[in-house]
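Only one protein chain is missing from this complex, and each of the others stays in its spot.
As written, the chains take the letters A, B and C, and residue 1 is the first residue of each chain.
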Amino acid sequence: MELKNKRISEEEFLKMREEVLSSWTTGKDIDIDEAIEYLKKLPDHKNFAKKLYKAKDLDRVLIQPRAGVALVDQHIKLLKYLEKIGRADFLPTTVDSYTRQNRYEEAEIGIRESIRTGKSMLNGFPVVNHGVNSCRRVAESINVPLQARHGTPDARLLTEIIHAAGWTSNEGGGISYNIPYAKNVPLETTIKNWQYCDRLVGYYEERGISLNREPFGPLTGTLVPPCISNTVAIIETLLAAEQGVKNITVGYGQLGNIVQDVAAIRALREQAEYYLNAYGYEDVYVSTVFHQWMGGFPKDETEAFGLISMGATTAALAGATKMITKTTHESIGIPTMQANAKGLKASKEVVMLLRGQKYATGIKIRKEIEQIKTEVDQILDKVLEVGHGDLAVGTVEAFKAGIIDIPFAPSQFNAGKILTARDKSGAVRILEFGNIPFTQEVKDFHYNMLKKRAEKENREVDFNMTIDDVYSISDKKNIIDLENEWWKNENN
Amino acid sequence: MELKNKRISEEEFLKMREEVLSSWTTGKDIDIDEAIEYLKKLPDHKNFAKKLYKAKDLDRVLIQPRAGVALVDQHIKLLKYLEKIGRADFLPTTVDSYTRQNRYEEAEIGIRESIRTGKSMLNGFPVVNHGVNSCRRVAESINVPLQARHGTPDARLLTEIIHAAGWTSNEGGGISYNIPYAKNVPLETTIKNWQYCDRLVGYYEERGISLNREPFGPLTGTLVPPCISNTVAIIETLLAAEQGVKNITVGYGQLGNIVQDVAAIRALREQAEYYLNAYGYEDVYVSTVFHQWMGGFPKDETEAFGLISMGATTAALAGATKMITKTTHESIGIPTMQANAKGLKASKEVVMLLRGQKYATGIKIRKEIEQIKTEVDQILDKVLEVGHGDLAVGTVEAFKAGIIDIPFAPSQFNAGKILTARDKSGAVRILEFGNIPFTQEVKDFHYNMLKKRAEKENREVDFNMTIDDVYSISDKKNIIDLENEWWKNENN
Amino acid sequence: MKTVIIGVIGADVHAVGNKILDYCLTNAGFKVINIGVLSQQEDFINAAIETNADAILVSSLYGHGELDCRGFKDKCVEAGLGDVLLYVGGNIVIGKQKWKEVKKRFLEMGFDRVYPPGTSPDDAISALKKDLK
Partner (left out) sequence: MKTVIIGVIGADVHAVGNKILDYCLTNAGFKVINIGVLSQQEDFINAAIETNADAILVSSLYGHGELDCRGFKDKCVEAGLGDVLLYVGGNIVIGKQKWKEVKKRFLEMGFDRVYPPGTSPDDAISALKKDLK
């Protein structure tokens, strides 16, 4: 089938379904009509889409952790703990990496080893191996909406299972769950896979079931400039809307400069809504998710608390609808449930303290918003151009040509030419543009911002900046050295 | 001697000194000429005034804890730990409460009991009992400037000892170390006492020794509106400048609304400088200190981390010169040195992350700054009026008349008629003005802000708001209940 | 109407909790005699004698509680107040200590009830109502 940004016909969809459901044994347990009845009975407060919609009038950010272990009962215990002690507003199920690669046999070994050793040997919950009934048991054991979070290029079966199980949100997208999560999978394939996932949501929507979809905003989590992550989020939003998705949460990963972060979240929401309208999708509800810093974390747990809380402050000031929290174990390994709850608690404290507060929209914020929007427009225009008007085709071509380019991505279908670094006040700017189609004016803006930092630190604008900045949040040795030099310098 | 805002003549000063130095046995160890030689040899990086001055060009906030235990060696161990592990930029010595009340005999018992039980039985370091040489040993054991922090209405002897010992900064003031720290001590007395302390600093300054002075900004730490704390800080700044103080750090305690907090710090610096100039003190260097939340703290240590880091974020965005950090033990008791260092570390992480970042000065910040300045001007005008042009006399009269009025203060010389509460976005406003001499316009502003919250929460603007807000940071039960109601309400 | 003495002992100036306790106890129907901060053992005892009080609520926030409360019960007994209820609360010792042990020490000092940091006024009220029935 040819790639096109066009709603999959019901006939075609049902044909594909058969194949999908037979790709692993648990697929056969799904009865979509029964699932619809099941989902209809879910109370509003357990429906992700509805809770997000209602949250627009709440004066604080909602919070959600990442969490998943190999076995059902342990996973339930974990989620209940995060609900009760962490006071999470939404709960996740993070899926293990074998399942993400559709390596269900290996996941099976992981399950067996976890039973044998008495500890989770998988880095997440193997949704597909566990199947619909076990997944329902998970959702039924908690009182807040549940979402699957993964990173799966082909999540079609996974998506079938989680929605039938009453999990009312699914994270992912054809770009965001490919380029940062795969090496050899063509974009055509993943866009099609995710059109399927979105089409399934549309199918439910047509039958009166609201479900939420969330493109994965932070991508590689490492110095991704807002123009790139926002562009990807908007493309995935439009592709999803075409398949009938009505409730979308666009995401963004904290970079560290509060003005840039606030502006990015606001630009993202505004531009997603703008493009949805421009493309004629007028009944899609857009919310936002702010991810606490997604790159390398400080090892020291107290420093991690500082970073987590500072991220929560930014999310609140940005006015994001929800926030994904990190933990003080981040740099080491999957957190214990206690550490996980602590990340939630510190974050919740901050958003409770900041109820009703947002960053005032002055000239600085507005300028940064305009900057991001201009950049996104320039990229999106080109995407459509190379796609001859088709967004799906344009996306594939754009990646091929490096028009969209994601720093540090593992995929061979990503150009990998772009380089980024922080400016004097920590905002992420681009120093090597590859083929990103910016006007000279935009390029000059980035260069000048980086130049100012280079002057201050008496160095060149080059790849060494990028390297330093990969570590600048997780390890402040360099920065502390610079500062010590500064104190010693008699001339200032 | 009559109270007057006038520099104490050297003759008079030296006469008073004799009396002061003989008030406890350790006074006789002070030889001011020897002390001047000693202070001259201090390297710049151990001089509070010089480090603060240099910090104006640094792009982050400097950090300082509170800390003090009964015995010298334990105190040294504590400070060294906070320097090394907590990476404090400045160190304090918090003085015990008996010493603050000049009850040196009781302090002596505390020292003995501490030796006997092997734990500090005093809530701080009894400076006066330990005397100059021990205090020098403390300062010599660390590599950053050292400051005395106390709350002593009559700190004359204490001040003599610490400066002679090479402690290059002293916190306090005739108002800020009386009204929140005493019940029966007349303001005349404390203003005179602090004129002495300031005159001593002036004496050193005349001899080429830079010392820093810091009025205690947060007062009772409990819902004190910025106009009150800023007024007090500015009065103490002017009184200090008259005695020859050249390096002053004006302080403010976090209230929780970021816009108000940022505006308050900026208004404070600007207005302190403005008044200094207007009064002809043109060579005084003003810096600012932001205190992390000074009222009742959350019990939960993780929540405390959230609050601490959010406070650090605010300090950074405000552009304060330094920040006093809290700890996760705050609600329970004097922190262990480990807990103390963690408060520093979380805070340091945040200010390092936010290097080079400040809150953008848009219309909202500017309006709040103007609001605070207008209020301070209105109060200060009246203070001078009732003092017939003399600031010291005016201050005494102003407190008598309730023109300046500090919420929750223990002093009988404070009117105690003012009531404050938070508005919809957490800013502290005044609901009962007592005799604070505001124009109707200002009063209406406060009332309207509170009214909006009352409408939202469907309640009255009254004392119950104040009571709720005394607990609103330390215990969010009420707020969580309100929110749970909100979620249940089908109509929103 | 039962009469209770409240105050903050020693060189302690923490006034906020004291003012709130005053308000809440009064609201709950007690006659409150508030001797305020910086009160000595004698101040509590004199106030209790003068007003024929039913209970004395000692607050200590600043950490010297253990030093300041020594011998208080004995003095009460001497002054003929052996039957007057004696509560203590606040942050009554220095630093974070095992609450069980702290409580034991203060009970041994003769206090009838001992309260940990952050006790809500409601707890004080319901205990008083029970103990003064």
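Just so it is clear, a contact is a pair of C-beta atoms (placed from the backbone, for glycine too) under 8 Å apart; a residue touches a chain by one contact, two chains touch by 3 or more.
Remember, predicted model here, so these are calculated numbers, not experimental data.
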Which displayed chains does the hidden chain touch?
-> A
Of the listed residues A:Asp44, A:Glu106, A:Glu188 or A:Glu270, which contacts the missing chain in the full complex?
-> A:Glu106
Determine which one of A:Pro180, A:Gly319 or A:Pro437 touches the chain that has been left out.
-> A:Pro180
From A:Leu14, A:Ile115 or A:Ile467, the answer for touching the chain not displayed is A:Ile467
Taking the entire complex into account, which one of A:Ser23, A:Gln74 or A:Ser331 touches the absent chain?
-> A:Ser331
Could you tell me which of A:Phe125, A:Tyr204, A:Tyr252 or A:Phe408 touches the chain that is not displayed?
-> A:Phe408
Chain A residues that touch the omitted chain in the full complex = 96-98, 100-101, 103, 106, 109-110, 113, 119-123, 151, 180-184, 220, 222, 295-296, 299, 329, 331-336, 339, 408-410, 463, 467, 470, 474-475
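The rule is short, and it goes like this: only the chains that are shown with their structure count from here on.
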Drawing the touching chains as a network, do you get a line, a ring, a star, a complete graph or other?
-> line
Centre-to-centre on C-alpha atoms, which chain is most distant from chain C?
-> A
Inter-chain centre distance, chain A versus chain B - centres from mean C-alpha coordinates, in Å | 43
The distance between the C-alpha centres of chain B and chain C, rounded to whole Å, is 29
Rounded Å distance between chain A and chain C, as computed from the means of their C-alpha atoms = 55
Can you list the residues of chain B that touch 2 or more other chains?
-> none
Two or more other chains in contact with one residue: find those residues in chain C.
-> none
